[in-house]
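Read the structure below first, then the notes.
Removed: one protein chain of the complex. Kept in place: all other protein chains.
Chain nomenclature is as follows: A, B and C, assigned in order of appearance, with residue numbering initiated at 1 for each chain independently.
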Amino acid sequence: MSIADIVQRSDTTPGRIFDWTVIALIVISIVMLSIATLPDLSQPVRSFLTIAEIFVLALFALEYCLRIVTAPRKFGYIFSFYGIVDLMTIVPFCLTLGAIDLRALRILRLFRIIRILKLSRYSQAMSRFREALALAREEIVLFSAVTAILLYLAALGIYHFEHAAQPEAFSSVLHSLWWAAVTLTTVGYGDVYPVTTGGKLFTFVILMCGMGIVAVPAGIIAGALYRVNQNEDREKSL
Amino acid sequence: MSIADIVQRSDTTPGRIFDWTVIALIVISIVMLSIATLPDLSQPVRSFLTIAEIFVLALFALEYCLRIVTAPRKFGYIFSFYGIVDLMTIVPFCLTLGAIDLRALRILRLFRIIRILKLSRYSQAMSRFREALALAREEIVLFSAVTAILLYLAALGIYHFEHAAQPEAFSSVLHSLWWAAVTLTTVGYGDVYPVTTGGKLFTFVILMCGMGIVAVPAGIIAGALYRVNQNEDREKSL
Amino acid sequence: MSIADIVQRSDTTPGRIFDWTVIALIVISIVMLSIATLPDLSQPVRSFLTIAEIFVLALFALEYCLRIVTAPRKFGYIFSFYGIVDLMTIVPFCLTLGAIDLRALRILRLFRIIRILKLSRYSQAMSRFREALALAREEIVLFSAVTAILLYLAALGIYHFEHAAQPEAFSSVLHSLWWAAVTLTTVGYGDVYPVTTGGKLFTFVILMCGMGIVAVPAGIIAGALYRVNQNEDREKSL
Partner (left out) sequence: MSIADIVQRSDTTPGRIFDWTVIALIVISIVMLSIATLPDLSQPVRSFLTIAEIFVLALFALEYCLRIVTAPRKFGYIFSFYGIVDLMTIVPFCLTLGAIDLRALRILRLFRIIRILKLSRYSQAMSRFREALALAREEIVLFSAVTAILLYLAALGIYHFEHAAQPEAFSSVLHSLWWAAVTLTTVGYGDVYPVTTGGKLFTFVILMCGMGIVAVPAGIIAGALYRVNQNEDREKSL
């Protein structure tokens, strides 16, 4: 069992421990970044967050070195997408004292969770999902187009009905699109809603027609996933 | 490769480029129409939008001429549904100087997106969807009837419970239908909601019964689409 | 073609026309009943509604007579569930001049729509739905129980967290159930929502766990309907 096996592979126990440690570190660092945006933090907490962040960055730097050392093709790793992501996420470490604020790059750590998921046994579930998307591509594109047209027609109609009564909320077709999106996804904040009888009738009709259309893409994806699983079962049983 | 092949067909590269150019032009013109409804537009922007609209109209007129010239049966095209739509969408070009405002006709351009989608390879996904609707027609009609009855009963019940407490919001059964639609589709704007204990209990019961019924039609469509896909797979494998 | 064939059967053209005429009359009478609850109706409109209502009642009375005359077993019809419903819906006709207000009985007309749907070819879709419910009965009961427990736990938890901060909105566990139902069905009126950090965290957790559980019954029904359809296809192809 060499260091390369631990860092690069996910099918051995030490490799899995390494992967989960990195994921845990990423999650901890993201939680800390979120806490740091809280207002009214006391000075000791701020200090602790800064020190913990430096500590996590040091561990990421160590991981980066380990990945370079153990990579079969070193330059291939350094200039690969994930190699650059790994470098980006530790850059703030080198520049915290400089004038340029590169801390926003730390959000790139989320990409690294995806990388690790890809390596591990979730890669199979991911490829199943990609296959399902390929199977249902045409239906999804078609329904997305229909959804887009419906959204636009809803915005256009409500603009026609409500513009005179609520010039603030429905000041243009583009502003009405906000209402259309919030309504057809059934979020319904309540910041904009029709008040005229015509607008309410129009919303009624749009809701009755639109519910089905907007909900169908999720059903299509679920159905396609099911087909992929069934094909797999059939291949196994042969 | 003649002009007719480019304009009328969708299975060649130039034909596809032509189709996507027209779709892009339609989308651009619709976005411009929406921007034109924005309040507080500066004069230069208004001028630009007018000029761009004239330019797009000229292109649509050119496309219309090309379609007539390349149509196998010229009168057949001119008096077909899409031929009339094509003409309607360029009519404002000829009448911008006249007194009658025919600009509302420009919204017909949306129909042309559907025409092009129908021509192209999405026609297969569309016919699959039509087949699925045919398979599930009886279930959809039945559930739509049940949903309509449920909507009406909900409106009637809430009118009974809330009319005395909120005579403004629930002033009649028809006004209560607005509440029923907004509630059963789970939009829930928050402009009308029950305040009495009876009304809240009634809403509780309606929500528990209604959720399933309202969500089922989308599930039926997804299931029917799945069956159509499965039948296709079976035919291919034979 | 006798009158009996027209009134009692649904598989002939005159029979279907009779059925649809009755459904149309029911829908018209229900729409008129709803309009009659509108405030600020002018006197001519009120008069028209009263006359139209008497006219519709006369037609229903005629239909009732026809059904008795053409019934194979007259007393069997009169004392059957739908015979009583038919009678109930015309009772107000006889009592409009009396002191007792039996007009609420007119809502029973909705039952008659169900009767006619049962007679016609939608009976097959209905029996399919009943079969699907039978297939999925245990899952639906189980999930309904889990949903009920979840609703109760959510109400209990939010009462614990929010009672001190909002004694009005969350004044008891029973009042909190209103919040739980409005939240877990994703209606979200916005009349009650957590304001404390603890309440928001609790809602966050409940939403993440609850979404799936609450949405599953609809998925189960759709899946069971699909199985029923598939079994039918298999029987046909044998």
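Note that in this section a contact is a pair of C-beta atoms (placed from the backbone, for glycine too) under 8 Å apart; a residue touches a chain by one contact, two chains touch by 3 or more.
Source: prediction; values computed, not measured.
**Q** Among B:15, B:190 or B:210, which residue is in touch with the absent chain?
**A** Per the contact definition at the top, the residue touching the missing chain is B:190.
**Q** Touching the absent chain in the whole complex: find that residue among C:6, C:56, C:90 or C:222.
**A** In the full complex, the listed residue that touches the missing chain is C:222.
**Q** For chain A, which residues touch the unseen chain?
**A** For chain A, the residues touching the absent chain are 30, 33-35, 37-39, 107, 110, 113-114, 117, 121-122, 124-126, 128-129, 177-178, 181-182, 185-191, 214-215, 217-219, 221-223, 225-226, 229-230, 233.
**Q** Touching the missing chain, which residues of chain B?
**A** 186, 188-190
**Q** For chain C, which residues lie in contact with the unshown chain of the complex?
**A** Chain C touches the missing chain through residues 135, 138-139, 141-142, 145, 149, 152-153, 155-156, 159, 171-174, 177, 183, 186-190, 193, 200, 203-204, 207-208, 211-212, 215-216, 219-220, 222-223, 226-227.
Throughout what follows, only the chains that are shown with their structure count from here on.
**Q** Give the fewest steps needed to get from chain B to chain C, where each step moves from one chain to a chain it touches.
**A** When the steps are counted carefully, the minimum from chain B to chain C is 1.
**Q** Mind having a look at which chain is the central one, using mean CA positions?
**A** That would be B.
**Q** I'd like to verify one number: the distance from the centre of chain A to the centre of chain C, where each centre is the average of its C-alpha atoms, in whole angstrom.
**A** Centres of chain A and chain C (C-alpha means) sit 40 Å apart.
**Q** Mind pulling the residue numbers of chain A that touch at least two other chains?
**A** In chain A, residues 186-190 touch at least two other chains, as defined above.
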